[in-house]
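Scroll down for the structure; my scribbles are underneath it.
One protein chain omitted, others in place.
Here is chain A:
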């Protein structure tokens, strides 16, 4: 059946659509042909696929061919069955008839004859030629057609339709199409069934010796072709897939190995999409096909169908795996194929696939996944093509122009060399080319990387080409390859790295000298036995490839370095773009890097930098540092070339921040040198740069620095420097960010002095200005190196410095600084609360109590209030304030440091000088409680006044109150002082911590004096008791006391008013009292000087001494002159004024109102008012004055103490004038209102004066009053006093008053 192959192919080529036969019985076709052919291709057709499921086919193509046509007539029956697929699928019988008889007699038998063949699917089209206006003809035609239907249509199937030539009915064409399709469908089903049966039969015999793949192939492909003609591409594709499977099974059957093929010229040019590449007859061998051609043939058909199905992505995916699989097959047969046939084929195949699937129009018709996959496959194809292309280029000596990048190295170094049976040898006439190549090799200088980075170039070959090529050649000749090789290593190319590492140095020397001699044309003889040199290998490969490659474009691409690079770029770009489309960013970006390398080599630094940036961003973002280390220097160099200083600096910094192991110290130093060179000299304008990866910082481990509000401080920060050498920072600043206060801007701490950072860990201290209360974390580190302004955001771990982790993203930021809310830092208080002596120099103690805060360098300003002076000439003392607990604690603490463990040594004491109102604190006082003793004198020019026993002492301390304003300036450092506590200046920015405090100090006299007349003796002597209250917490000793009396008083006897001296010294304990009795009497009074006498005061003088501790209260006055002898008794004088007064008179008569009757008063009722007048003084008392009684009272200070009464009555008369006065409206008086009553002059004599009176009105009325007109009112004592008002009842009811109205 293989003989039919040629015919089969011809048939296939000639017919590509379904044929519909037209049996033109009545010669109608020429008339209606155009109408019919307009209908094709049929818009919508329903067919059954192989599994008998209906499939809708659009634009179904078919051709009408008359049965009389030669194409249908000239076929042999044998051919018919074999190529059945080309036979008509339907037969249309065209008839017309206008006469029933004619129909019955002629037409019907003829038709019966035509349709009797069962194999045909037929139907009848009755063409009516009757004009519509001709009713008769129309009727006739209808009749004939009806008859036709009766005869030929069955119940199961309509086989007739009527076509009106003058105007077909509306549904005729639909009817026709459906009838055609019905026939086609039936025919197709039947034929499919036939082919399937045949194929099944053959399949069953597959393992029999007679089995012939060609037969199977023709049947299978016929079926596939039939499907294809019917537009059932899916089924066709499945047939081809099955065919391929079957072929692969049979072709590799042991014992049936056949020729592989691929040795013809042009076979290297992949024909995987070109099914017409070779006629089948050329590839058939025995009963099967050559694999090389046939597999491509099958794939070509498959891809053709896939394109028809609009599935270019499937072409790509199948194509990719086909290329991979086919490449393996080529490898197996490589020794039979031309040199590098495999590589060339893969390149051309990939390019063909890429071109075929160049611009698919997805338009969202396919899922994103498929689209991505498609682009990925195309990327893979490009990539594959690129690799093979590089391999070829390397073989002909363009290796120096291939970037030795990780991707190229990975791709090429694991790709085996081509394995020709014999490595091509140099053609005889190629010596000039060899020379040329050799020159190129010699001139090629290994690319020096920027920064002097020295890396072993990555290999681009799986093993040394030199050895590989020579081995393959030498396999023909005798001799040990390796000996030969080692003896003559032509190690010119750096790529021969493996060999060079194994070659001893001595031989290496030899190699260089040898290579020179070898390169001379004289030694070249091209003999087989002599190993080839590299240049020779290149030339030989070039020639061999020229022979292999039939694609002119491909050869052109390999013909020169320029062309090679162009093609290489094209492929790389294609791969990169497609990978990017497929979201395989890593693949894409890596290839971008390769493009960049080419751009870089050609000086197109702009493009190169852009691409390199992408690559670097990818690697840096994902932290693949080794890969980054490879590409980053290139980027840096681009940036340098472009004069992109910021970028270049950033790259340098990134290079520095890579793992230390990736670059040698020397290289890292080079990076740093570049940074410094740019920063210090080259740059004109400041350039900002983020060095977060290089310089990191953190607070010191441990608790954060704690500061009081407003205090400055010193912040210590650990800064890690990634620079390999010391680096000098011109300035450095660090921001602090408040953790709880977002709106508060970060504050920068600045250190303007140059800082030198050592590599690794550094501790930087920064002055910290006062901060607001809160918690702070480190913000950002900024600094300047020359014109470079760098900033770093990264916190480093507080871990060990040798950790190579500079960064830690997820480390929570730790507060570095805590500033506490304002609180009292120090307390100033008066040391004692008890009173001090007024008018004496006294120590006032001020307790300075730091509250967990150092008072180092504090200055106290003292300002005294009115009435208080500081004895500036005297020293001020300062001592530690010791309380019990503190002293015991200090005792234990100081054991180690101080030998002398006495209390005195613990207690600090220092004398300070008051300088212009300020005292500087000594150092020891900074942390401990201390007391400052200030000598002050409270001045009061008021003479203290005594009080009497009847008017108690007024508790008024205000007189003795004095204030001392204290202002304490303190703070952490001397120059920065702040202000706080009691006193807050909102606008005060001068950093002064001030405590302004007014300390009240109470000053008092030593005594308070009160007096009372203890007794009034009959002889006029008054015993005046003076009571001394001690006012101070000190023991007072009275040495002497005397009273200077005012006028009108004299001391009894002739004394000076001093008590008996044996009483003294009189000790008065603190706050107790003592009394001194003075005996005085009234002296003469000068009448005219009464007023003056009243103002005169008696002065009590007391000379006393005081013993007391200043820590308790009052104490002996400070010796201002400085000469202070402890034994010397200090006698102090106390003076107090005592006032004695005598202005008061004395009553001599007493008038008493006698009680009224208990029955009460009633209007109109008589009542007797009675007053008793009593003489209080007898005439003998009147010894001082004749007429008017003078009464002296001893008045002390405030009031009358005592009365003396003297009567002014004339001794002779003994009568008293009285007068009763009353309101006449209220009272009616009976009897004498005014008269004299006799009253004996003897003391105690009394009379009663009674007046009869009648109340006139009811109510509360003022009663009548008794007056004594002759006696001064002051001499009358009313006792018991008369009532102010009396109640008068209304009159009792009486008939005499009852007058009827």
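Here is the rule we use: a contact is a pair of C-beta atoms (placed from the backbone, for glycine too) under 8 Å apart; a residue touches a chain by one contact, two chains touch by 3 or more; residues count from 1.
Note that contacts and distances are computed from a predicted model.
Trainee: Leaving aside the chains you can see, what is the UniProt protein name of the one that's missing? Options: "Proteasome assembly chaperone 1", "ER membrane protein complex subunit 2", "Trafficking protein particle complex subunit" or "Peripherin-2".
Mentor: Matching the unshown chain against "Proteasome assembly chaperone 1", "ER membrane protein complex subunit 2", "Trafficking protein particle complex subunit" or "Peripherin-2" yields "Trafficking protein particle complex subunit".
Trainee: Among A:65, A:309 or A:410, which one touches the chain that has been omitted from the display?
Mentor: If we include the chain that is not displayed, A:410 is the one touching it.
Trainee: Can you say which of A:421, A:623 or A:1235 touches the chain missing from this structure?
Mentor: The one listed residue touching the chain not shown is A:623.
Trainee: Tell me, which residues in chain A touch the chain that this view leaves out?
Mentor: The missing chain touches chain A at positions 372, 406-407, 409-410, 413-415, 456, 458-459, 579, 583-587, 590, 619, 621-624, 626-627, 630, 803-805, 808-811.
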